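Missing here is one protein chain; the remaining ones are kept as they sit in the complex.
We call the chains A, B and C, going by the order they appear; numbering starts again at 1 in every chain.
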Amino acid sequence: MKIKTSSDYMSSLQSINPVIYYKGEKIKDVTLHPATAPHVRAAAMTYALASQAEHHDLATATSHLTGRKISRFTHVHQNVEDLLKKVKLLRILGQKTGTCFQRCVGFDGINAVYSVVYEVDEKLGTDYLERFKQWLTYIQDENLMVVGAMTDPKGDRSKNPSEQPDPDQFVRVVERRNDGIVVRGAKLHMTGAVNSHEILIMPTMAMDEKSKDYAFVGAIPVDAPGIIMVFGRQAGDDRRDKLETIDVGKPRFGSVGGEAMIIFDDVFIPNERVFLDGETEFTASIVYRFAAHHRSNYGACKTGLMDVLTGAVSYLCQIQGAAKGSHVRDKVTEMIHLSETLYSSSIACSAEGVPTESGAYMVDTMLANVCKQNVTRFHFEVARLAVDLAGGFIATLPSEHDLKSDEVGHLVKKYFTGVADIPVEERIKIGRLIEAMTGGTALVESMHGAGSPQAQRIMIFREGDLTKKVSLAKALAGIPSVKPKQEAS
Amino acid sequence: MKIKTSSDYMSSLQSINPVIYYKGEKIKDVTLHPATAPHVRAAAMTYALASQAEHHDLATATSHLTGRKISRFTHVHQNVEDLLKKVKLLRILGQKTGTCFQRCVGFDGINAVYSVVYEVDEKLGTDYLERFKQWLTYIQDENLMVVGAMTDPKGDRSKNPSEQPDPDQFVRVVERRNDGIVVRGAKLHMTGAVNSHEILIMPTMAMDEKSKDYAFVGAIPVDAPGIIMVFGRQAGDDRRDKLETIDVGKPRFGSVGGEAMIIFDDVFIPNERVFLDGETEFTASIVYRFAAHHRSNYGACKTGLMDVLTGAVSYLCQIQGAAKGSHVRDKVTEMIHLSETLYSSSIACSAEGVPTESGAYMVDTMLANVCKQNVTRFHFEVARLAVDLAGGFIATLPSEHDLKSDEVGHLVKKYFTGVADIPVEERIKIGRLIEAMTGGTALVESMHGAGSPQAQRIMIFREGDLTKKVSLAKALAGIPSVKPKQEAS
Amino acid sequence: MKIKTSSDYMSSLQSINPVIYYKGEKIKDVTLHPATAPHVRAAAMTYALASQAEHHDLATATSHLTGRKISRFTHVHQNVEDLLKKVKLLRILGQKTGTCFQRCVGFDGINAVYSVVYEVDEKLGTDYLERFKQWLTYIQDENLMVVGAMTDPKGDRSKNPSEQPDPDQFVRVVERRNDGIVVRGAKLHMTGAVNSHEILIMPTMAMDEKSKDYAFVGAIPVDAPGIIMVFGRQAGDDRRDKLETIDVGKPRFGSVGGEAMIIFDDVFIPNERVFLDGETEFTASIVYRFAAHHRSNYGACKTGLMDVLTGAVSYLCQIQGAAKGSHVRDKVTEMIHLSETLYSSSIACSAEGVPTESGAYMVDTMLANVCKQNVTRFHFEVARLAVDLAGGFIATLPSEHDLKSDEVGHLVKKYFTGVADIPVEERIKIGRLIEAMTGGTALVESMHGAGSPQAQRIMIFREGDLTKKVSLAKALAGIPSVKPKQEAS
Partner (left out) sequence: MKIKTSSDYMSSLQSINPVIYYKGEKIKDVTLHPATAPHVRAAAMTYALASQAEHHDLATATSHLTGRKISRFTHVHQNVEDLLKKVKLLRILGQKTGTCFQRCVGFDGINAVYSVVYEVDEKLGTDYLERFKQWLTYIQDENLMVVGAMTDPKGDRSKNPSEQPDPDQFVRVVERRNDGIVVRGAKLHMTGAVNSHEILIMPTMAMDEKSKDYAFVGAIPVDAPGIIMVFGRQAGDDRRDKLETIDVGKPRFGSVGGEAMIIFDDVFIPNERVFLDGETEFTASIVYRFAAHHRSNYGACKTGLMDVLTGAVSYLCQIQGAAKGSHVRDKVTEMIHLSETLYSSSIACSAEGVPTESGAYMVDTMLANVCKQNVTRFHFEVARLAVDLAGGFIATLPSEHDLKSDEVGHLVKKYFTGVADIPVEERIKIGRLIEAMTGGTALVESMHGAGSPQAQRIMIFREGDLTKKVSLAKALAGIPSVKPKQEAS
């Protein structure tokens, strides 16, 4: 691993030159700009953990390609143990950053593409796997951060890619050259994009025969010509931009991953970095496997966030002299219960993992979808309970400027003092932390990251094997079996 | 009514001089300052409606004191019809502002104090009602906005007012003079405080014998000597402060009411404006009646907000070409269902209203508490559904500066275009509206405004008449009746 | 009112001769047969209340046809007060019987048909209203119990009446004679059918032009030639059939209404009892109005049942020495909260009632549907909470034969004794009551009575006025209004 530490990572980002816009202006250095620095620090934690003895075993792995020690975030899962270690690593990172640390999306992209292109080659005699292994060895050895780019704008959602008035609403190949392809379009909501080194472009959904130009996979450095990123707004970004220290809630880290749209304004990808091109029948597998891996992660990292939130309200109730109330205890119990229910599914879909043809391991698809579906419910409910226990002051608290003001600072302090032995600043800081972690952006990410709720429901229904369930019911009801065609629902 | 129109109201605010701090600096003119102006505009809507023929009947009433036409927000409810008209008025105001319009808190304070001091006078031979009527006639004739000030800081919540290390954690009388009283302390979360004319101070809970100094009611202009307000932060306040026009979501109105802490730094209240002083046994009634009225309102104004949110996601789904999906329709149905369930309780507690001894009408206490309890659940769930249907872009959308940028504006527009015939700006504006209405502050207010969830549960249990319910069950189970003492739970 | 008392009602049932099958055999006398007697007693309570001074005002009304005092259950609502009184009456009846008292379905049928046939006559010049008034006067004067018969078997639900392989899956006119019509088919789930005097047949859904023969309304005595009823099973019916006294839970009343299928095996209905015949365009109104009235009732009668259940678990917790637990108190609070939320909607849809063209009053359709929708959720949740608090013994308790046994009775008593001063029999009786009220049939009825959940959702969406809501959102987002056609969702 070339990039070994947080500061190696920072330096590496300073040595590349992606085009990034934010609030109408270009960002020069993502490690310094107040809007992006908190996200850089969160991603840096994935590097930091690998060099800490305590976390080394979880944060690293041995490459099945080279036998060398690599970051787990660049690893292809080789067994159930790999899947379980990943889950534990993600929960710890969630606990330590209280936010998205952004490296899963590339990690899951790598695992999805690896196992599918193996099958493409097997079936069609292509050489995509070899290309991919070469690129992946480079990623592993350098220890680069990869953004997995899947979500297209989609334009009018009642229409397929080829039916859109604007054909660029899905990223597509606009030119095929001898040495590579030229692509155009955009990917939205790209977590960690502005502080990644590489982009792994994947199709956004199962493609039909008419959509060959949309059915490709390729990798490209983030500062390749034609790539433009626009960094999105988040709740509370202005407070960070103004370098406030208390009102941001989490002084070192962001609310969520830091998302950007990536625009591909006719970007050239050389052949050795093209891992699929036109094999439409394999796009569904890439999407489903990426989605299953990604959904399985949410039950781990978000549990880490909920651990923080549970601790925060617990401490706040102590500060306010309310921790002994039976309803407080009951709501804290509920927060823990929901968190651990989520975590269960992450563990379970890993424990039930299975090998693909390539030898790479996949999580259980049903349980991974169940996991993410619960995230879209429970994170909101945990936030609701946190808001309940925190009290109204998280929405009405004066600013840190008032707290520090000569005229009114002493009054703000006087009237926000809780139990005698805890400084009032701690109450305010914890209040701001809860505000930051229960506000808009954090929850939106839990709803839509790794696919919107309805996407999981479709998979859950599909994986539910109703034919078998119907036959179980008939057996118990004393109904003789009938032909399978009548059993389908 | 002296103040008749929105602009009368604006002018009236410019003619007074309250001391208001915000982000460490003084606010000179609340009608112009970007942080407070949106809230002023929302409150102004309560004046505007009274002068519109369409809403005149709901927005005004006839004073039972003077027979003159007054704003409904200064009226003492005389019958069930008054209570029902109030509910309908609040829903319309919620629909038109999408936020808190702030006048309920004074309105409910007036109604609570009126009916209780009648009973104080009856029992103790005091003359509080006469004083109160005189003040109220002034309020009605001038059509002033009153902030009802109830919530104290409370310090260590495991301790009573008299046990606190700092005796000022509840507002109290620190000096009694011949001509009035001097009070010290603070009231938190004061909705509409910075753009009100008068403050009606009420005790925050039932007081025991030791807490006589905390058991008073008084009214005072917002710019009386010794009053200092500190205006709190809200999600998105920086966007408003920077005069953004799209990213604020609601260009004309705020996210919530605009709350301030009001500090009483030894404020003198003359006797004619003191409406209770030391009669501790009546404090519970003031709190419960105020709470019941205030809780009943939430099912109306918040339904108005949910109407807006339902419309917003509905339109957004149209723009994205997704409105026909069965799951979209089902979630919109659920949003409506929850909204109307809330509204039911507001209507019901009004329809079941009863006269107090004074002739003023009270809502049904049980149903009013049930109403607010559901707000603390359903507003979050409606927001969750809105976030689900809106899609992830509300958390990752580039800023309006990027949208208007020469370099990337055309790309942002290109890739956020939905169905062909609706301008992309509409999608973005609706997205920002949903962001503003589902983010932190708005929901915190629904949770804690008019009392935290546990406060309602205590009332619901208390009003539940378990003795009667036990006897119903015993009758049906064939158990002979026993002495009442065994029936209590 | 000819039938004035419970015993008048019993006698009246003994004087008619409906054909009723149950468990393969004919029931001779429904007032004596153990399967039907509990339901007869519950319906009798509607007569009993009318003769009790305490309930007289709620239980009776003054006929707008004759000016005579009548049972409220035969009344056409003349104003909002009538609607509100009905709600209160239903809750009391629910509290006193702990079950369905069965008279609503005819009551609501009368109100739906009355207001619709007025409009038919107005539009088409028919004389249905006159016929209906004559029949209704007879019902009112005699004080008869009417079963409103709406739900058809429907066969294959993906097909319309006219597409069914068996045309009798919806009740239809098979012959038209000079003096009347002959009808064939069946109505399912007919609550109170076996102890009613008259059947009011109504169409089950909006009918199209091809379904003229299915679009009729008529009334017929329950013992008319060709009518056959088959009384359905309920949870616990065997215990009642064996005349057990403790294990039935409610010794005097049934679990639910007592439902029968009514088969019309070519039944003649004379013209003067035919109130619609072929006017398909009015069927939707009959169904919607009946449904709205009926749905509005569920929030009242079921609240009565939940009151009983809340009392039962409360008492049981006292007996077991557990009533002081904070989680017990919290769950009881939740049971009350959900009950009163339901009740709110019943009150609200009545308070918002509006006159039809005929002068008869309708409940608010939206709120009535919201009300029933919540019943389908909350009754289950209240039952779940009751089961939680009751403890596992309600599913494992030995039978009353063991309790009374010489060999083991003393041991059963010894080991089911709770706190010292309450007889063990009371614990067992209350346990059986809870078992009876939380088991299968009672909850199924709350789910499907007055229409399945999806039926309410369709109405809620339809009544939701999305066009208006979209325009509210656009106004707040600063989007200029556009042509209405683009606003529809």
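Note that in this section a residue touches a chain if its C-beta (ideal position, glycine included) is under 8 Å from a C-beta of that chain, and two chains touch if they have at least 3 such contacts.
Nothing here was measured: the structure is a model prediction, and the numbers come from that model.
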| item | value |
| --- | --- |
| Which residue of C:Lys2, C:Lys23, C:Arg177 or C:Lys210 touches the chain not shown here | C:Lys23 |
| Residue of A:Gly98, A:Pro398 or A:Gly449 touching the missing chain in the full complex | A:Gly98 |
| Residue in contact with the excluded chain [from A:Met261, A:Ala312 or A:Ala360] | A:Ala312 |
| Hidden partner chain, residues of chain A it touches | 84, 95-98, 245-246, 249-253, 307-312, 314-315, 317-318, 323, 329-330, 332-333, 336-337, 340-341, 343-345, 347-352, 366-367, 370-371, 373-374, 421-422, 426, 429-430, 432-433, 457, 460-461, 464, 466, 468-479, 486-487, 489 |
| Contact footprint on chain C, counting only the chain that is left out | 21-25, 151, 153-159, 165-166, 168-169, 186, 188-189, 228, 230-236, 238-239, 242, 247, 256, 259-261, 263, 265, 320-322, 324-325, 327, 376-377, 380, 384, 387-388, 391-399, 401-402, 404-405, 407-408, 411-412, 414-420, 435, 438-441, 443-445, 447-449, 452-454, 457 |
| Chain B residues that touch the omitted chain in the full complex | 326-327, 330 |
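We take it that only the chains that are shown with their structure count from here on.
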| item | value |
| --- | --- |
| CA centroid of chain B to CA centroid of chain C, Å | 39 |
| Residue list for chain C, restricted to those that touch at least two other chains | 330 |
